[in-house]
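Only a single protein chain was left out; the remaining protein chains are all shown in position.
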Amino acid sequence: MKKSTLALTLSTLLLATPVWADPSMSSIEARLAAMEQRLQAAEQRASAAETRAQNAEKQAQQLAAVQQQNQAAAAQVARNSAKPEPQPADNGGFEFHGYARSGLLMNSSAARTQGGPTVTPAGETGGHVGRLGNEPDTYVELNLEHKQTLDNGATTRFKAMLADGQRTYNDWTAASSDLNLRQAFVELGQFPTFSGAFDNATVWAGKRFDRDNFDIHWIDSDVVFLAGTGAGIYDMKWSDQAHSNVSLYGRTFGDIENNENTAQNYILSLNNFAGPVQLMVSGMRAKDNDDRRDIDGRRVKSDAAETGVHALLGLHNDSFYGLTDGTAKTALLYGHGLGAEVKSIGADGALLPEANTWRLASYGITPLGGGWHIAPALLAQRSDDRYVKGDRYDWATANLRLIQEITQNFEMQYEGSYQYMDLRPAGYNNRNAVSGSFTKLTVAPTLKAGDVGDFLKRPEIRLFATWMDWDHRLDNYASDDAFGSKGFDAGGEWNFGVQMETWF
Amino acid sequence: MKKSTLALTLSTLLLATPVWADPSMSSIEARLAAMEQRLQAAEQRASAAETRAQNAEKQAQQLAAVQQQNQAAAAQVARNSAKPEPQPADNGGFEFHGYARSGLLMNSSAARTQGGPTVTPAGETGGHVGRLGNEPDTYVELNLEHKQTLDNGATTRFKAMLADGQRTYNDWTAASSDLNLRQAFVELGQFPTFSGAFDNATVWAGKRFDRDNFDIHWIDSDVVFLAGTGAGIYDMKWSDQAHSNVSLYGRTFGDIENNENTAQNYILSLNNFAGPVQLMVSGMRAKDNDDRRDIDGRRVKSDAAETGVHALLGLHNDSFYGLTDGTAKTALLYGHGLGAEVKSIGADGALLPEANTWRLASYGITPLGGGWHIAPALLAQRSDDRYVKGDRYDWATANLRLIQEITQNFEMQYEGSYQYMDLRPAGYNNRNAVSGSFTKLTVAPTLKAGDVGDFLKRPEIRLFATWMDWDHRLDNYASDDAFGSKGFDAGGEWNFGVQMETWF
Partner (left out) sequence: MKKSTLALTLSTLLLATPVWADPSMSSIEARLAAMEQRLQAAEQRASAAETRAQNAEKQAQQLAAVQQQNQAAAAQVARNSAKPEPQPADNGGFEFHGYARSGLLMNSSAARTQGGPTVTPAGETGGHVGRLGNEPDTYVELNLEHKQTLDNGATTRFKAMLADGQRTYNDWTAASSDLNLRQAFVELGQFPTFSGAFDNATVWAGKRFDRDNFDIHWIDSDVVFLAGTGAGIYDMKWSDQAHSNVSLYGRTFGDIENNENTAQNYILSLNNFAGPVQLMVSGMRAKDNDDRRDIDGRRVKSDAAETGVHALLGLHNDSFYGLTDGTAKTALLYGHGLGAEVKSIGADGALLPEANTWRLASYGITPLGGGWHIAPALLAQRSDDRYVKGDRYDWATANLRLIQEITQNFEMQYEGSYQYMDLRPAGYNNRNAVSGSFTKLTVAPTLKAGDVGDFLKRPEIRLFATWMDWDHRLDNYASDDAFGSKGFDAGGEWNFGVQMETWF
């Protein structure tokens, strides 16, 4: 307002009294005087403008300074709040993981039936068959973990696993509960004072499943399962391609409540990886295993082995056997003496010193196109002089799982499983010599929240119908096993059910 | 400084040498020259002022731009950090929930006493009485959940429940531990490929308590408790007001360790809701339940039912029986054969095919004003031909809980419980026919962190004094039950104690 008044005054002065209209000196004087006044005003205004511009600059500078602080603070806040980083901080390093399966399995009369991957006589020595539509239990693993990264960069991890398996459908299962603590271990890693091969090594101790065990999911069998209480080092790196683990595991044979009936098996294992190739060698010793006594002081098994060796040669393909997209794993295992239980290394205290076992395991996963996916698997084992001199347990399982994508939430799963077995227990444990084959065919319409077509993503809920048949000779293997039990003998059995499975 | 020096120079020029004092042309020339110089200076100053103002504007614009970025970033940070949203992300979908009660219960001599909602002879067939000041156990449920929302909008939920109940006060309870896995199930929902009635449906499988079970809290009894292992669909919507659930549950009768002693009961249940009305109908079948054998090969119960039906008609009011503010639930249940255990559907394998049971259950909650709140409850049941032809188990419990708010952390709780029973077991299980009534009165000063006056908010810690009495005829029902046991017979018993209860 002041400005426009001033502008009005100026224009009044300039226009209302044109200075060039009167040539006299007095007019010149008047004009000069007026101009001086106008100049003074112009100078004052310029001065004011300078002051205001200067103030504006000062304010802008201050704002810039404050803004820099704000940006730094906001960046700090963003670092604090960004999703990837604060997760461990926010939940105090806690992680929850788990595995669970639970469901119904009934026969064609909607009554109790038999099932499970170890349903055949070969199951006793590890001969699993396809699990789809063949599981009657609720099995759950709950993992509680606590992880830390220290200021010096070192990492710590504690993991505890609670596990239970039940065949009853009831909710309250205190009477038959098998709830137990299956794992409890600590891992320390990223030691700032370690270097060379040990730079990224992880040291562990406690009770655990070995980290590098692997399984054939579709027959619910580990290829190798090293577990127990012990200590070891993972990931000693020899090169970008090669690293090794070393571990010492203890296992206990016999009933821990009966002090004289226990022996401890110590397993020293070296597990080496070079590119896709794995070579694992283990030696073990269970002093006084042949001198364990039952409650009446009698020797449990006077010819039980006290030592053993075990080896695994593995190939981990990141393609479907080098043929096409997918993955594949193949392993050849050999064990002798206490090592002749080739899957659960060192877990069987009844083996003979002469026992020999060979195992071949392989599986692959690949897409077939058109929404179809396939996963073939093979598990075969030959074992002799196992529990009694001259015995022999041979079996081979071929399994094929197919997935057909229907929608993004629905797939059809198909599984065919075939097993041939030739079991000659030589009278051990009142088992009879039998040979023959087993076949299982399953179809399972399956609901998934997502990841349809992925063999190894869960959760899923599946309905299933399973048809099984086997040589009736297999009904005679044992009086207390599934085959030949009441209402479950050769000639064709239908099982139906529904099941959930999840892991996370 | 430059400016003020310049201003001084200008005023010196203007005032110290008045231009109009000398009329000669030379003075005019001088004055004009001086003015030109001054004009030049003024112009320069104006130019400088323009530059500085322009710079100030530029800086302010930059600041504004930066500030907009800051605001956007801060808004993002705020979104990241805001409490409601990151919770599932930050803890990896983990949730911890639980229920627990634990405390002391002693008689007037500060010694061991009897208690619990099933303390009376009617308790065996579900006749619960008021629980306040009447619980001697530590009962705990720990729920570990894992939840996900997938990119396609589908949701997954895994829930595992560990539960234990103990009557010992000791901390280490390995010898008597009942710790077991009571639930383990998966729910999948919000399928993007589902539509129509199934749009918001949830599909589940596993071992669980049915989601829509409900209880009368004050007598610690479910009105209906459907549980087991199975699968089903929740919330098939027929309209805004109507939806249905369908489920198939399995239960196991007998000792799971003894293979010949088990039968499986399959329960198909349809649960319908239309507005406040619920109609639930269930059918069940347990093949070979009459052929279960004990360890010696004898039939456990040759006249046991193999089928059953069950129905529940419920009314869920969002007012106190339509009379005033509050809530109320009422249900009428009927069961026949295996369905005659009307609360725990399909859980009793000893029922006769002829068994009939009717149950009426109702409770409400309403404020009375003046800081008082009231919750009356009724549970009545008539059951005949239950375990032995001609038997009869009739009972009715009326219960009244009152809360009187004292401060925001303290309330008084009062409970009166009355039960009449007429039990005629016809010799079953060495029980004797008895009839009579039971009365319990309890006062319980109660501490709460908050939510005083709310019947269903916890945690709370309460002291209590309870007086009980009953007809002495009831002492004769059984030799191994609470009534008539050493130091606990008719004539009036005082119990005292303290207890915590929480759920979250």
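By written order: A and B. Residues from 1 in each chain.
What we mean here is this: a residue touches a chain if its C-beta (ideal position, glycine included) is under 8 Å from a C-beta of that chain, and two chains touch if they have at least 3 such contacts.
Remember, it's a predicted structure, so these values are computed and weren't measured experimentally.
Only one residue from B:Q54, B:Q241, B:N258 or B:N429 touches the chain missing from this view: B:Q54. Checked against the full complex, the candidates B:S102, B:N259 or B:Q404 give a single residue touching the omitted chain, namely B:S102.
Touch with the chain that is not drawn comes from one residue among B:L32, B:A311 or B:A398, which is B:L32. Checked against the hidden chain, the listed residues A:G98, A:G127, A:G228 or A:G484 yield one contact partner: A:G228.
Across the interface with the omitted chain, chain A contributes residues 3, 7, 10, 14, 19-20, 23, 28, 31-32, 35, 38-39, 41-42, 45-46, 48-50, 52-53, 55-57, 59-60, 63, 66-67, 70, 73-74, 76-77, 80-81, 86, 89-94, 144, 146, 148, 150-152, 154-156, 158, 160, 162-164, 177-186, 188, 191-194, 203-209, 227-231, 248-252, 255-257, 259-260, 262-264, 266, 285, 287-288, 347. Counting the whole complex, the residues of chain B in touch with the unshown chain are 25, 28-29, 32-33, 35-36, 39-40, 42-43, 45-47, 49-54, 56-57, 60-61, 63-64, 67, 70-71, 74, 77-78, 80-83, 86-87, 90-91, 94-96, 98, 100, 102-104, 106, 109-112, 138, 140, 142, 162, 164, 166-177, 179, 407-410, 447-450, 459, 461, 485-486, 498-502, 504.
Note that in this section only the chains that are shown with their structure count from here on.
Superposing the C-alpha atoms of chain A onto those of chain B requires a rotation of 120 degrees, given to the nearest 5. Chain A and chain B have centres, each the mean of its CA atoms, that are 32 Å apart.
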